[in-house]
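Of the protein chains in this complex, all but one are displayed in their positions.
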Amino acid sequence: MGRNRLNLAIGLGATCSGCDITIVDLAEYLPKVLSSVNIAFWPTAADLKLKDLEAMANGSIDLCLYHGAIVNEENAEMARLLRRKSKLMVAFGSCACFGGVPGLANLATKDSLLETVYGTPSTDNPKGLKPQGEALVGEYRMAVPKRLDAVLPLSGVVEVDYSIPGCPPQTSQVKDAFEAILSSDLPPRGSVIGPAKNLCDECPRKREGKSISKIVRAHETIADQERCLLDQGILCMGPATRAGCDAKCIKANMRCEGCMGPPDGVGDQGAKMLGAIASILGLEGEDKMSEEDVARLMDGIVDPVGLFYLFSLPSSILRRRLWEV
Amino acid sequence: MNDVRADLKNLKIGVYVCHCGKNIADVVDVKRVADFASKLPGVEVAREYLHMCDDVGQEMISKDIMELGINRVVVAACSPKVHELTFRDTLRKAGLNPYLLEMANIREQCSWVHRSDPDRATEKAIDLVKMAVAKARWLIPLETKAVEVTRSALVIGGGIAGIQAALDVADNGYQVYLVEKGPSLGGRMGQWSKVFPTMDCAACILTPKMVSAAQHPKIKLLTNSELIEASGSLGNFKVKIRKRPRYVDEEKCTACGLCAQKCPVRIPNEVDFGMSSRKAIYITSPNAVPLAYSIDGENCLYLKRGICRVCERVCEAKAIDFDQKEEVLELRVGSIIVAIGYDPFDPTPLEEYGFGRYKDVVTGPMLERMTDPMGPTGGAILRPSTGKPPRKVAFIQCVGSRDARFNLYCSRVCCMYAIKDSLIIKEQNPESDVYIFYMDIRAFGKGYEEFYLRSQEAGVKFIRGKVSSIREDPRTHELVLRYEDTLLGTALEDSFDLVVLSVGQVPRADTDAISKILGIPRSADGFLMEAHPKLRPNDAVVDGIYLAGSAQYPKDIPDAVAQASGAAARALIPLSMGQVYVEPISPLIEEDRCGGCGVCVKLCPYGALKLEEREDKRVAKVDEVLCKGCGTCSAACPSGAVRSRMFTEEQILSMISSAAG
Amino acid sequence: MMDDALERAFRERVAKRFGMKKGSMSLAIEEAIREWMRSEEEAKGVKEAKVEIPLEHVEEAPPPSPEFAEEIIRASGENINKCIQCGNCVASCPSGRITAYNSRRIIRKASMGYKEEVLRSIELWLCTTCYTCVERCPRKIDVVNAILTMRNMAVENGWMLDPHKVVSMNLMKTGHAVPIDQATRERRKELGLSELPPTVHQYERALLDVQHILKETGFFELVEKAQPQKAGSA
Partner (left out) sequence: MGRKYALFLGCLIPNRYPGIEAAARKVLPRIGIELADMNGASCCPAPGVVKSFSRPAWLAVAARNLCIAEDMALDVLTFCNGCYGTLADANHSLKADRALRDSVNSKLKEVGMVFKGSVGVRHLAEVLMKEVTPEGIRRAVTKPLGLRAAVHYGCHLIKPKVLREWVGSAERPTFLDELTEALGAESVEWEDKMACCGAGGGVRSAVLDVSLRMLNRKLLSAKEAGADFILNVCPFCHLQFDRGQIELQRLYGLQPYDMPVLHYVQALGLAMGYGPHELGVDMNFVGMDRILSKLP
């Protein structure tokens, strides 16, 4: 590492900051990273102000890892600013890659969201106050950033060079990414850093047929540790999810929820999984089933959007719900 | 071969818009379509012409390929079903991979269906061309694969069509397996006595054919047998045949008939539609081929209850063999001819005619059996209720045919057989009155109109009107028919002592089973569907399977025989070629994307996919011979690893975005 | 009761006219009744049993209007052009057996566009809507539905039979096509039922509602514009 240190920025939008923890989780590898980078901007860890960032020359940051979804105008502005300042822009974590869990807000309107947050009986808000766009506080005019019409992934506002999915990404992925960048051995632009295949490739379980005769929700059963969860009627997202997490949930006897997003070549994770489920659901004895039987089987799928698009709604072909005006 | 990425550099697309004479050009503004296409990105040239499929049209395309370096071809013309092969050939001859062709169907999908709205038909044609061009950008060169052919054929059904097809294939020197479900060849024709319009004796012309089929060195006759499983494809089918035991040694049996005389079991004879009875050991006809008795396992006392064995005791030839077991034969054949025939329509659901309730209401086929010297009445037409000859007979045409409540199609044979039977009645009893109630008389074949005339000359009365109901007079037991003579415009009632319901042909009860086993679809009327109603009437939708006789649609004997010979000629093509080329329809499985989840494996309707174990992983693998290219796997693959070569995701998505954009 | 001599004489006549065979007796009786009815009607000045088509309605046959069939198809959803004129409906028709009513011909005329002739004919009103033809039609045409649609069109044109106007007036006035009468009131009481049934007869407010609906749907207007039309005898 004789040459100049890399200028590193870590930007954030609508995030839980779990992605920050991933970087900290690099543990024994962290010193090596820190010794080769110069933290140009990292609101979570370093005291740098917006105006410091604005003052930097365009393209002066070598690498920006951006985590969190784009929910409001401030997020969008921050993303655009970092894009201008950075040579490489990486969507870091599933929120930045696909919209993530905050993306489920696309099922609601702005008003109904505020209603849920500020108006539910468990909220201590006796006066029923709700955030205003702008307010005068003393002599100051205070503005809350305007919410966008829909939650977007990072790629919804700026061009993204690489994606590192995961909720949060695996430390191994982060390590690989740093290695690649530090050694200038970069994959083609637009690539996802992670294995191309689906999770089944890493899954240690035994699979027999693939035909679901009854849908079982995860909390309704204790799954057999050895057998494929789908074979047991649990709608595991593994087949439509990128590998790379070492099947951690699966090994904990928990279905894959799809946080790594779709594997290479798949545009819409939820649609692909729905297609697969629709194909194998009730396959056995299908010819003997009545309309009602089919309907009953389908009713086993509770909250389909939450099930198939937990992490990827904003980047799917669905994107958001539409309301009749 | 594994590279599925299209070469997007140096794209030179040629677009060719066809007038199809006036078929397209009368409605669609072909010039506007071509002008529009010429401005699309990547399009080098766009032309329109009278008939793209003719020599000049094809020459136009190959010249562009060779001179302008066109490397993707879009033809906007008819359905690819009609001319895709033609244009692929054009490309091949011009040195371009034939799969770099895309067709936009602006005839069936535009000019034909939107005749009344030329402007919008043109807009739709433009959209289709736009989408075809978008897809063409992503086309990839594909290779056909040559497969060795098993030089033998399977013929299913031993009626006149099956016999003819088997003889034609065998006479060309190839091995034929002729599978018949019943104990004898002959089929429906074997049940008829005289056949129209020549009135010759059916047995006299059928029996020699049955014998030559049975004795042909290249024909292996399998009676009491049925197809139970099939796999493979054109050139290489693997079939399983279940052969039920006859319990009589065909070689030893002399057909003396003593066994049947002594057999104590009496059941309705299906050959006579239940008008007579037969024994549990029986022969369908004295002309049966093979000429040997057969024991009906469903009804034999010994086989059902372990008692009797009378036949065994009386048989001097010692031909009875209760030790025969059911066998399952596995055969390999290169082509399959399906000639399973038809069933007569059962008129019971037409309650207004009282069939089954009134003894003297019979069906046409039942009357046919009465005219047979070997039939239940020894050839005499008699009223079932009295056993006496009828004095006044009515034929009701189109029973269950041309009737939206049952079968919408015309059964094609009923007019002629009713006319034939009317003549036989007149021959047997010139004093009798015969009326034929019809909606239209369809006498379309050679010699048929003349036959109709003969019947009119013989005094048969033709009344244009559909009989609405039949009621039996409780006192006279005569049948009272209500009808309107539509040519007179009067509603009338008249009494008859025998009523014949001219029922048509319906798909055989086992058509569904055969259609599922062979994977060949049926058309809306329930008959087996042909690959193209005009240009490929002998081919089933699946390559290598051919249709003969009434399995495809109601037919009379000349048509069934003609189609059988046609089907045989088609079935001989792969056999004599020795090699067949398989279309690159099977999906490409990208191993670096496949996680081996196995979703596709169970799903494949043809069992063409399996998981292959590798050192540390499993991947899906496709058997190209079994695959029919349906695309189910590629739609279902959750990781996008299975790709249909001719419908890649890029191709489809680009079509969608060009249509939306 | 018939006296024996008369019966013998009748039987002899029957034998002469219809021959000695089974069924001739019933044929003869039917014919006798028909003859009888005709003579009785003539004697009493009752109009001829056959329905007459008033001459003024058919004197000038207007040219066919090809869009008539389309109108019927649109209004009824029945494609009358599918008819193959097999006559099954006529043969099934209880009315057609005894009158000039011929549903096949009406459908044919409608299909060919003879609008006036069809809509003005009394024949149109001879269908009892028994649906036998509908069950048996080999083209699955709901003949009754088509006929009712044509009747709607006739009424729309002001052609409504007088007795039907009376029924309609009853409905508009009382909410019942057949309203209660004094004799029935008495019988109801005798049977232990309420004098008026718990229908619109008891509930005035409900009657107003029915009348409102009939007005809203244009029924009042239809009945009012109906011109006087004669029908068969009553």
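Chains: A, B and C, in written order; residue numbering restarts at 1 for each.
Just so it is clear, contacts are C-beta pairs under 8 Å (C-beta built on N, C-alpha and C of every residue); 3 or more make two chains touch, one makes a residue touch a chain.
This structure is a prediction, so every number in the text was calculated from the model and none was measured.
Student: Considering the entire complex, write down the shown chains that touch the omitted one.
Tutor: If we consider the entire complex, the absent chain touches B, C.
Student: From the list C:Arg11, C:Lys82, C:Arg108 or C:Arg188, pick the residue that touches the absent chain.
Tutor: C:Arg188
Student: Considering the whole complex rather than only what is displayed, give the residues of subunit B touching the chain that is not shown.
Tutor: 351-352, 471, 474
Student: Since one chain isn't shown, list which residues of subunit C touch it in the complete complex.
Tutor: 26, 29-30, 33, 36-37, 40-41, 44, 46-47, 49, 51, 94-95, 98-99, 122, 125-132, 134-135, 142, 144, 148-149, 151-152, 155, 160-164, 166-168, 171, 175-181, 184, 187-188, 191-193, 197-203, 205-207, 209-210, 212-214, 216-219, 222-223, 231-234
Convention: only the chains that are shown with their structure count from here on.
Student: With chain centres defined as C-alpha means, what is the inter-centre distance between subunit A and subunit C in Å?
Tutor: Those two chain centres are 74 Å apart.
Student: Measuring centre to centre with CA averages, how many angstrom lie between subunit A and subunit B?
Tutor: Distance between chain centres, rounded to whole Å: 54 Å.
Student: Show which residues of subunit C lie in contact with subunit B when the two form their complex.
Tutor: 22-23, 84-93, 96-97, 102, 104-105, 132, 136-140
Student: Can you tell me which positions in subunit B touch subunit A when the two form their complex?
Tutor: Contacts found on subunit B: 590, 592-599, 601-603, 617, 632, 635-641, 649, 653.
Student: In the complex formed with subunit B, which residues of subunit A make contact?
Tutor: 196-203, 207, 209-211, 228, 230, 238-240, 243, 262-267, 272-273, 275-276, 278-280, 283
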